[in-house]
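All protein chains but one are shown at their positions in the complex.
As written, the chains take the letters A and B, and residue 1 is the first residue of each chain.
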Amino acid sequence: MVDLQGFGTQLLLGAALTLELAFASTALGTLIGLGLASLKLSRSRLGRGLADSYTTIFRGVPELIIVLLVYFGATIVLTNVARLFGSAEPVELHPFIAGMLALGFAFGAYAAEVFRGALQALPRGQIEAARAFGMSRSLAFRRVALPQVWRFALPGLGNIFLVLLKDTSLVSVIGLEEIMRKTSIAVSYTKEPFTFYLAAAVIYLVMTIVSTIGLGAMERRANRGVRRAAR
Amino acid sequence: MTWLKTAMIALALALVGGLALTANAGDKIKIGTEGAYPPFNLIDEKGELQGFDVDIAKALCEKMGAECEFVKQDWDGIIPALLAKKFDAIVASMSITDERKQAVGFTDRYYSNLIRFVGPKGKAIDTSETGLKGKSIGAQRATVAASYLEDKLGKVASIKLYDTQENANLDLVNGRLDVMFADGLVMYEWLKTDDGKKFEFYGGGMSLDDGVGIAVRKEDEALKAKLNEAIKAIRADGTYDKINAKYFPFSIY
Partner (left out) sequence: MNVEVMANSVPKLLDGLALTIELVALALAIGIVIAIPIALARVSGRAWLNGPAFAYVFFFRGTPLLVQIFLIYYGLSQFETIREGPLWPILREPYWCAIIAFTLNTAAYTAEIFRGGIEGVPHGEIEAARALGMSRVLVLRRIILPRAFRLALPAYGNEIIILLKASALASTITLLDLTGVARTIIARTYMPIELFAMAGAIYLVVTFAITRAIKALEHWLSPQTRPPRPA
């Protein structure tokens, strides 16, 4: 690694935090997305309405604003919730958690559409067969639908992950010392904005390349055993 | 379905890790500062907070016998973050003003400052309203300098507000700004740097505040009283002067 006037290590530390944040947000977003997709496909009109409003809002408001709103707003909401349970202590939200929530919420909104598509791509007959075997609705969903949804959803989820990876840079505005924040600190020290923002760009590019390769491998693994027509 | 479990485990780990970071350890005092305002508060190449504000805060905590923890926060969100209880006190070179007093409480001052114009050497721009007409003037967002520019010169000059003083300085160097309006002590320090050599003060300083103090939430009267006593104590026992001398060859109190 180039030394970058002593800031090389700091940038790498930032990169590690960026990755942690990206993975944590992806985990949260995947769960939210799956929940929303089931709601969207449910028979409950209320459920569908709620899920649709959620995706409209979180896909229509800039991620930067979501990050800032969660950072300033969540503390107040959480403190009030804690008060309901009799705690007078203010609940503090670490920037990492605030960032994870904000990015996870946004990821969930996009993932919901991907999962919905994936669930709809399932051959109906399979679910009917599972039901005919006497599986309950939820068991059929868990045993038959979910394991296959993964395969259909992976390419879409991969794209959202790549977007999320870059959106982690927005969390620098609430003080989390990921790549962007570390870079700004280095710039204010060295007065060499071009050098350091370019270094940051290179780190993001490397992470994108590695993620793309990783996602490709995961897709191949998910598709093993899928029969293809001979070409 | 291992992937779903993986997601849940990852999330649980992140939450536990995050909560561990957040855990409120008793009566620790959390101090908010910016970390982008040399020589008062800055982050060094090891990622550590340094500067006059930081040294003063540490000395005050020692005097109060309190355990302190620093929280870094961008300047334009620093008062909202205090109000949202992200920390208990702001030690970040904050000017005491009536406007801010409506939102927060202030201790007595721990140093005094003047706001001054800075521009390229030899240009001698007149800093009166007519002299600044049509000029591009920079300041940090959410500072007394910014408020003054917006109120007094907003109609005649082009006011550019920056997230950090450092970014504003970059634009003064590269010529995007004709003049800068900022804290005289900060600019005094900056004029000594390689970048600052080609610049100078224009005109005298303006007193736009009642000195620089520590901001606390209005209801935290007890903390305010404790901080005031600690300020008196470090003034009296020479600690303050030692810190002062580390940064400035003259008294800034």
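What we mean here is this: a residue touches a chain if its C-beta (ideal position, glycine included) is under 8 Å from a C-beta of that chain, and two chains touch if they have at least 3 such contacts.
A quick note: this is a predicted structure, and the numbers were derived from the prediction, not measured.
K.L.:
With the full complex in mind, choose from B:A103, B:A124, B:A225 or B:A245 the residue touching the hidden chain.
P.N.:
Per the contact definition at the top, the residue touching the missing chain is B:A103.
K.L.:
Tell me which residue among A:L50, A:L69 or A:L215 touches the hidden chain in the full complex.
P.N.:
For the chain that is not drawn, the touching residue is A:L69.
K.L.:
For the full complex, which residue in B:A89, B:I115 or B:L170 touches the chain that was left out?
P.N.:
Only one listed residue reaches the unshown chain, and that is B:L170.
K.L.:
Which parts of chain B are in contact with the chain that was left out?
P.N.:
76-77, 79-80, 83, 99, 103, 141-142, 146-147, 160-163, 167, 170-171, 174-176
K.L.:
Using the touch rule from the top, list residues of chain A that touch the missing partner.
P.N.:
56-57, 59-66, 68-69, 72-73, 76, 166-170, 172, 180, 183, 187, 191-195, 197-198, 200-201, 204-205, 208-209
The rule is simple: only the chains that are shown with their structure count from here on.
K.L.:
Rounded to a whole Å, what is the gap between the Cα centroids of chain A and chain B?
P.N.:
That gives a centre separation of 34 Å.
K.L.:
Residue numbers of chain A touching chain B in their complex, please.
P.N.:
Those residues of chain A that touch chain B are 5-7, 10, 13, 20, 23-24, 26-28, 30-31, 34, 68, 71-72, 75-76, 79, 89-94, 96-97, 100, 142, 146-147, 150, 173-175, 177, 182, 184-189, 191, 193.
K.L.:
Looking at the complex, which residues from chain B come into contact with chain A?
P.N.:
Residue list for chain B touching chain A: 1, 3-4, 6-8, 10-11, 14-15, 17-19, 21-22, 24, 35-36, 38, 42-47, 71-74, 77, 80-81, 84-86, 164, 166-167, 170, 173, 194-195.
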